[in-house]
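The complex is shown incomplete by one protein chain, all other protein chains being positioned as in the whole.
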Amino acid sequence: MSARAVSRYPVPQLADLPDDIQARFLEVQEKAGFVPNVFITLAHRPDEFRAFFAYHDALMLKEGNLSKAEREMIVVATSGANDCLYCIVAHGAILRIYAKDPLVADQLAVNYRKADITPRQKAMLAFGLKVALESNTIGDDDFAALRAHGFSDEDAWDIGAIAAFFALSNRMANMIAMRPNDEFFTMGRIPKSR
Amino acid sequence: MSARAVSRYPVPQLADLPDDIQARFLEVQEKAGFVPNVFITLAHRPDEFRAFFAYHDALMLKEGNLSKAEREMIVVATSGANDCLYCIVAHGAILRIYAKDPLVADQLAVNYRKADITPRQKAMLAFGLKVALESNTIGDDDFAALRAHGFSDEDAWDIGAIAAFFALSNRMANMIAMRPNDEFFTMGRIPKSR
Amino acid sequence: MSARAVSRYPVPQLADLPDDIQARFLEVQEKAGFVPNVFITLAHRPDEFRAFFAYHDALMLKEGNLSKAEREMIVVATSGANDCLYCIVAHGAILRIYAKDPLVADQLAVNYRKADITPRQKAMLAFGLKVALESNTIGDDDFAALRAHGFSDEDAWDIGAIAAFFALSNRMANMIAMRPNDEFFTMGRIPKSR
Amino acid sequence: MSARAVSRYPVPQLADLPDDIQARFLEVQEKAGFVPNVFITLAHRPDEFRAFFAYHDALMLKEGNLSKAEREMIVVATSGANDCLYCIVAHGAILRIYAKDPLVADQLAVNYRKADITPRQKAMLAFGLKVALESNTIGDDDFAALRAHGFSDEDAWDIGAIAAFFALSNRMANMIAMRPNDEFFTMGRIPKSR
Amino acid sequence: MSARAVSRYPVPQLADLPDDIQARFLEVQEKAGFVPNVFITLAHRPDEFRAFFAYHDALMLKEGNLSKAEREMIVVATSGANDCLYCIVAHGAILRIYAKDPLVADQLAVNYRKADITPRQKAMLAFGLKVALESNTIGDDDFAALRAHGFSDEDAWDIGAIAAFFALSNRMANMIAMRPNDEFFTMGRIPKSR
Partner (left out) sequence: MSARAVSRYPVPQLADLPDDIQARFLEVQEKAGFVPNVFITLAHRPDEFRAFFAYHDALMLKEGNLSKAEREMIVVATSGANDCLYCIVAHGAILRIYAKDPLVADQLAVNYRKADITPRQKAMLAFGLKVALESNTIGDDDFAALRAHGFSDEDAWDIGAIAAFFALSNRMANMIAMRPNDEFFTMGRIPKSR
């Protein structure tokens, strides 16, 4: 639909990429039906690409008490606070699908206080946003507030580490002007069951 | 000297760690004479540890136009802006050694405008701090300002990516209350040649 | 779909409303297919309701050099800066329809610098955001910047007055927790021509 | 006394104005002894003028639990936070007269915490300033704090709506450089009874 | 008129004060007709009192290119930025008298950009406010901007030192809740010549 640049930097041809990165492209193409621009644009630097996705997978795919939808909630809310267009739009789409909820992503990108989520999830996002925006003031009280909602300290690490990783991701996307694929804007907006 | 905790989280025993992480501990112990707490504390999560250091090495050890001292300058200045005690103290020590300058780290942690560095380095840090603090406003003018000092767009990526990676690192260190090893506070303060 | 409250305050029954407000409800119902919650929630105070929509219409429906899509751009961008969920979602929908562009509203709600708009429209939004966020610093230079893009001083009034009116609107919506109608989230996302 | 411009925009001649606006000018002239510049400057756009004053009157002249002086307190305190010279000076004068207190307006324009007002009035202004400055964080606790001082939820709407309306008014005055009439600076400074 | 406390701290009886401080009280009483509360409240600590007024006099009474009115302009504008009620009200009164202008103090306390002052005075206040609010960013350009208006570097020191001294004064007044004498609110509001 659009011929606009997806990055300030050159984007590599698939054939020019190392085999492992080609394989990752094909895998995500298979699964999503297209290759998200975060893959295409970060492949400009293969070593950083590999570390980025290893870190991403370690946080987003691991076992734990946070559901996949909850992890994406942290991504969307903190990316909203950092004004990162790519991450809000792309992870908003993923969140809509995981949560089977066409509204929650747009709500979280603006103001988690007004979102259709549980008080426990609001506490989770309050902690994530504090890590994102004023991590120097994190103290015992913040961990206690999570425990009051049943989160363990390992859950706290998960929440904070996701917020920290997207602090990196948001800054990279903003710096290189990473453009969200058009597909993301509409994915998951109509619930399957309707 | 100090018996204070190095992290809010448990720190693993060397013998309990996976072999590759044990090897990394021994390597840095060999080189520095002690194991920096960033290794000890992040080893609590081996997969994240591996991704963290892979990313770190991809940015800090790669070839490029930025000297090793200049990369550490970006770390110290942006960590100063994020009030991250661990990164200021640990990377300040490394910067003093690389730059063979006992003063520059303390200067940069406070205010790069008052540091004994070149105008080109000040432009580098202005860009890095913009990525750290308001990446949503990065635009063509910011890249042009770097080019005016002889930086290529690949150099710009290096600068911005280091600032972005330490946005992650600073938030993790602040969240887990990572304590700098006492050794870092004094390393490199007396120039060898005096 | 949702049974969630649309306001912290009671919402009136249609039959209990004054005739002129009933008429307005029916008119918008006719046109949009539903009654947006801004009508339903503000009708709690009929006199304020009348003044609110008289002001809205004076700014948004008048003749002038700004297109209807451009006026909605100002609404979406400044409501994004004020974190107003209702106005972002409702006016984002209207903007998608006026602009016949399924992407631009989500782009503007996050960062107008990254949106698919013209340099002239970026200048328009820079002025609108300055009125929204730091009107005390508006000076001759800001008007000159608009003139450089062909905007007259009357256009400047239009831009600034829309930003000022939605400063009011955003605060009311945030205070009463005005909920966007579910319909708005998906309106205009699929261009008619596809 | 001063020949300085009262607005960046042309100000209409009385005879050129629509009859209803002429009537409003004469009414206020009768009452105040002069025509405040907010009338003269906003008359540049008759439709917006009418909506502005309809809104103003709906909030400031209606019945309710807030006294007239208390409504002006909200105007002065929030206009102080927005650095709006016209509103501070003009509504400061009105407040001095309504409150029969020559000091309170200057106090509130700077810092309501140091003003000679009741704890209930301080709670009212804390709510008004939150609507003015960070309405996205308004929550149930803020309404509870008002109730603890005897304010109903309808009173809360009054307080918040006045703060919201002057968010608009302050931005318009700042944008067009609305100049306070010289008369306002000294009105009400000497209590009648002295 | 008011029986309100002038300070959070005890205020000494004149007879209990050291002779030099008693003499200063009598001198200012003679000149102003009353003793400003800054004398009464700071006399709680005689040594600090002496240093405070020695510093004040060194900056405000010395010879130089800045007129007495201009020095008070710096005080009022920076005290406005620091929300210091005492300094705005007391020095606003002094400014009205020195400048023979009943309006300028209220203008400067809110927004120097809207005040009836010269472009040279606006440049002076821009520098003073930068020292007051973000002195860490002061650079050569700021001194050049002053020189462009005919200010020498010694004038720059005067401007910056006054802003710096009132950074101290504003914080002391705010901390101890120093109350302005009622007299200050009305002094100089009616020009003598009218």
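Labels for the chains are A, B, C, D and E, by order of writing; each one numbers its residues from 1.
The rule is simple: a contact is a pair of C-beta atoms (placed from the backbone, for glycine too) under 8 Å apart; a residue touches a chain by one contact, two chains touch by 3 or more.
Not measured: the values here are computed from a predicted model.
Within the full complex, the chain left out of the display is in contact with A, B, D, E. Checked against the hidden chain, the listed residues E:Ala5, E:Leu26, E:Ala54 or E:Ala148 yield one contact partner: E:Ala54. One chain is missing from the display, and on chain B it is touched by residues 2, 4, 80, 83-85, 88-89, 102-103, 106-107, 109-111, 114, 116, 177, 179, 182, 185-186, 189-190.
Within the complete assembly, residues 8-9, 44-45, 47-48, 50-52, 54-55, 58-59, 62, 82-84, 131-132, 135-136, 138, 143, 153, 156-157, 160-161, 163-165, 167-172, 174-177 of chain E touch the chain that is not shown.
Counting over the whole complex, chain D has residues 111, 113 touching the chain that is not drawn.
Everything that follows uses one rule, which is that only the chains that are shown with their structure count from here on.
The minimum number of touch steps separating chain A from chain E is 2.
Of all residue numbers that take part in the contact between chain D and chain E, over half occur on both sides, making this a same-residue interface. Fitting chain A to chain C on C-alpha positions gives a rotation angle of 180 degrees, to the nearest 5.
Most remote from chain E, judged by the distance between CA-atom centroids, is A.
The chain with its Cα centroid farthest from the Cα centroid of chain B is D. Work out the mean CA point of chain B and of chain E, and you get 44 Å between them. Averaged C-alpha coordinates give centres for chain C and chain D that are 24 Å from one another.
For the pair chain B and chain D, the distance between mean C-alpha positions equals 52 Å.
Among all residues of chain C, those that touch two or more other chains are 83-84, 111, 136, 177. Chains touching one another form the pairs A-B, A-C, A-D, B-C, B-E, C-D, C-E, D-E.
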